[in-house]
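With one protein chain withheld, the remaining protein chains of the complex are depicted in position.
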Amino acid sequence: MRISSVGSSTTPGADLPDHPSFLWRNPEPKKHYDVVVIGGGGHGLATAYYLAKNHGITNVAVLEKGWLAGGNMARNTTIIRSNYLWDESAGIYEHSLKLWETLEQELDYPILFSQRGVLNLAHTLQDVRDSVRRVNANKLNGIDAEWVDAQQVKELCPIVNISPDVRYPVLGATYQPRAGIAKHDYVAWGFARAANAMGVDLIQDCEVTGLDVVDGRVTAVGTTRGTIGAGRVALCAAGHSSVLAKMVDLELPLQSHPLQALVSELLEPVHPTVVMSNAVHVYVSQAHKGELVMGAGVDSYNGYGQRGAFHIIERQMAAALELFPVFARAHLLRTWAGIVDTTPDASPIVGLTPVEDLYLNCGWGTGGFKATPGVGWCFADTVAEGRPHPLISAFTLDRFTTGALVDEHGAAAVAH
Amino acid sequence: MTVDHPQRRSPLAHLTAELAATPVGVSLSEVPFLTQLNLRVDPLGRAARAVEEALGATLPTAANTAVAAGDLDVLWLGPDEWLLVAPEGRQESLEKSLRQAIGTEHGAVVDLSAHRTTVELSGALARDLLAKGCSLDLHPAVFTTGSCAQLPLAQAPVLLLARDSEMPRYWLLVRTSFAPYVAAWLLDACVEYAASGP
Amino acid sequence: MQLIPCPWCGPRDEVEFHYGGAAHVAYPEDPQSLTDEDWARYVFFRDNPKGPFAERWCHTASCRRWFNAIRDTATHQVLAVYRMDEAKPVTS
Partner (left out) sequence: MSLYRLPDRGRVDRSTPVTFTYNGSPYTGYAGDTLASALLANGVHQVTTSIKYGRPRGIMAAGPEDPNALVQVETPFPEPMLTATTVELYDGLVASGLSGQGRLATEPDPARYDAMHQHCDVLVVGAGPAGLTAALTAARSGARVVLLDDQPEAGGSLLGTTELIDDRPALEWVEAAVAELDSLPEVRVLSRTTAFGFYDDGFVLALERRTDHLGFAAPEHLSRQRVWRLRAKHVVLATGAHERPVVFADNDRPGTMLAASARTYLHRYGVRCGQRAVVFTTNDSAYQAAVDLADAGLEVAAVIDARPQSPAGWAAECAERGIEVRSGHVVTGTTGHERVIRAHVAQLTDGRPQLRSGIGCDLLLVSGGWNPAVHLFSQAGGRLSYDDALGAFVPSSSLEAVTVAGAARGTFQLDGCLADGGEAAQRALAGLGRPTAGGTPPRPSAAHESAERPLTLWTVPDPDEQHAGATQFVDLQRDATVADVLRATGAGLRSVEHVKRYTTIGTAHDQGKTSGIISSGLVAQSVRAGIADLGTTTFRPPYTPVSFAALAGRDRGHLHDPERVTPLHLLHVAAGADFEDVGQWKRPRYFPRAGEDMDTAVLRECRAARESVAMMDASTLGKIEVEGPDAAELLDRLYTNLMSSLKVGFIRYGVMCGVDGMAIDDGTVMRLADDRFLLTTTTGNAAKILDWMEEWLQTEWPDLAVRLTSVTEQWATVALVGPRSRDVLALVAPELAVDNDSFPFMTWREAMVAGVPARVCRISFSGELAFEVNVSGWDAVTLWEALLAAGESYGITAYGTETMHVLRAEKGYPIIGQDTDGTVTPQDLGMSWVVSKKKPDFIGKRSFARAENQRADRKHLVGLLPVQRDILLPEGAQLVADPQIGPPPVRMLGHVTSSYRSAALEATFALALVKGGRDRIGQTLYSTVGDELVPVTVAEPVLYDPEGARRDG
């Protein structure tokens, strides 16, 4: 397998590695599994992988209602960073980032993890305060983070317009050098292939339509391909978590919203890093083939339609051109949307549920791609051991009752 | 008590010349210092009738319509909310008569004369100009004379009134803090109609 | 871009509206008497169905009225709108 670096060659297609010639089997579902993972997105696949790898639990099925990793995993802007504000978040995201750093070798799959650094721009004095606060907290949590001024922003990303004359000038940015992007599909396929190789059954076109609960304990899942017995059930359904939880009358503090993204045509390298801006509401990177990948905030209303409204895109383009005037004649090639499950404090919910043997991983909202290996690791451990892994123990459902929220709105408002 | 305001300044006074220099087909001007009162009463209540009597005008109950009575315009803003627009200097007398008419019934009268300023927009191209930033159907058969609507014009909230939908002639009532933006936006929208460019 | 039919102003672009989430979630009669769980339920937990959803919208850019709508969250189709003082209509 060829593993290549980024942005060097003049023939962009030639840059990309070949995929392995075998990925996974397409087995018929068995009657019973030790663990049934619902949802074949990145989190579900990573969970299955680590169940097999770290815990030797291989009688596992991942049930996916559509095509594998066709949900948010197929449509996120792939930003990976760990510079979140609170200790609890720093713990899980940094654990994840460390895993990313060796994941390519671990999975023996070219996931194109590129640590090109992420800039979060500050445009107002309050942005500056919040940024400095986060940088300082990150440093004390052992996370590489810097505050850079506008001039340094320009050095890191020369096409950013740092003129003071724009509507919302760039006052500086936080910078995490180890942050970056990866190729989303390859990550999913890497986990899938490795899990498959260890015996995990990846079952597509298999929608879970019911959960059997006997004496307060989940025993099986009803699917469009028949009932499947389960020792334990791990829910990794992202945008559809509420719908599934409802099957066991479990109410979740989640709202599912459309979140849109877009790409341009392939362009010669112009954008060496990742730039995010809350205030003007856009984030941009240039992916490996050369397309600009961008996103903005969520559409305001609940929606399961995997599509959003176009004024969001138009606004985003205006914002992008404020920051990057050279993008004027780049072309919008494709837009799309995912369904993100947002929580009141912009932090995930991971752990046990009131239903025995039913485990929950949801609420990653607009920012869970970066957590894929980290949460897969911790969630697998939680499911295997029947207790919360220490790194996710703050992200209980219970926190909404006690009030011990992990409010990451500041670090996560345009959260990717 | 009317006070003499020697230095009173309207929000777009400094742009008078620019607004006057629009291309053929568009006229733009500020109509400063109009009296504007916000009125809230139950449309079915006794107070509403008393108000109508005092004003000599009906309170329109059809959404997004205005009625004119003499030099007074009554614009529907909501099911129990209207904006009364009158020539300059009438706020105190109008407020007084409204309060009197409402009496002890629950209502609200708020002087908003300085809250918004008014931009008059007319000419053959006026509708096109608005259509650049306003999602409402401005067809004269739809947004007829006397129609009014609150909505965004580009990025600014405005209150739009069709004084004459055929001619056409519109009023844009704009919160003063947004007025320079709206003026700049309108002037920029005119650029394409300038015969030889700006 | 959805057209949201304001019960007063008629159909207008969605940008004119503010989304208010689930409808018919009453403020508890006596919050102080609730358990922490019940209070948390009121504060943080809202229905999130796929399909018809009774939700609140406010026509902020225009008449500033709050109203209820039943909208299918899967298709975005607005099935009904009704004023705050009207009962929830039956949509099949």
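So that you can tell them apart, the chains are marked A, B and C in the order they are listed, and the count of residues begins at 1 in each.
Basically, a residue touches a chain if its C-beta (ideal position, glycine included) is under 8 Å from a C-beta of that chain, and two chains touch if they have at least 3 such contacts.
Bear in mind the structure is a predicted one, so any value in this text is a computation, not a measurement.
Visitor: List the shown chains that the missing chain touches in the full complex.
Guide: If we consider the entire complex, the absent chain touches A, B, C.
Visitor: One chain is left out of this view; which of B:A21, B:A124 or B:A184 touches it in the full complex?
Guide: B:A184
Visitor: Could you list which residues of chain C touch the chain missing from the display?
Guide: So the residues of chain C touching the missing chain come out as 1-3, 11, 18, 20, 26-28, 30-32, 34, 36, 39-40, 42-44, 56, 58, 60, 64-66, 75-77, 84-85.
Visitor: Residue-wise, where is chain B in contact with the chain that is not depicted?
Guide: So the residues of chain B touching the missing chain come out as 3-11, 14, 33, 38, 40, 80-81, 106-116, 128, 131-137, 139, 142, 154-156, 175-178, 180-181, 184-185, 188-189, 191-192, 194, 196-198.
Visitor: Please identify, in ascending order, the residues of chain A that touch the omitted chain?
Guide: Residues 11-14, 19-26, 66-68, 70, 74, 87, 90-91, 123-126, 128-137, 139-143, 166-168, 185, 204, 264-268, 270, 280, 289-290, 309-310, 313-315, 317-322, 325-336, 344, 401-405, 407, 409-410 of chain A touch the chain absent from view.
In this section, only the chains that are shown with their structure count from here on.
Visitor: Using the average of all C-alpha atoms in each chain as its centre, how far is it in Å between chain A and chain C?
Guide: 29
Visitor: Residues of chain A that contact two or more other chains, please.
Guide: In chain A, no residue touches two or more other chains.
Visitor: Multi-chain contacts in chain B: which residues touch at least two other chains?
Guide: Residues of chain B touching two or more partner chains: there are none.
Visitor: Which residues, counting only chain B, touch chain C once they are in their complex?
Guide: 63-64, 77-79, 81, 135-136, 149-152, 157
Visitor: Could you list, by residue number, the parts of chain C that touch chain B in their complex?
Guide: Within the complex, chain C touches chain B at residues 8-10, 12-13, 15-16, 61-65.
Visitor: Within the complex, which stretch of chain A touches chain C?
Guide: 240, 242-243, 246, 251-256, 300-305, 307, 309-311, 344, 400-402
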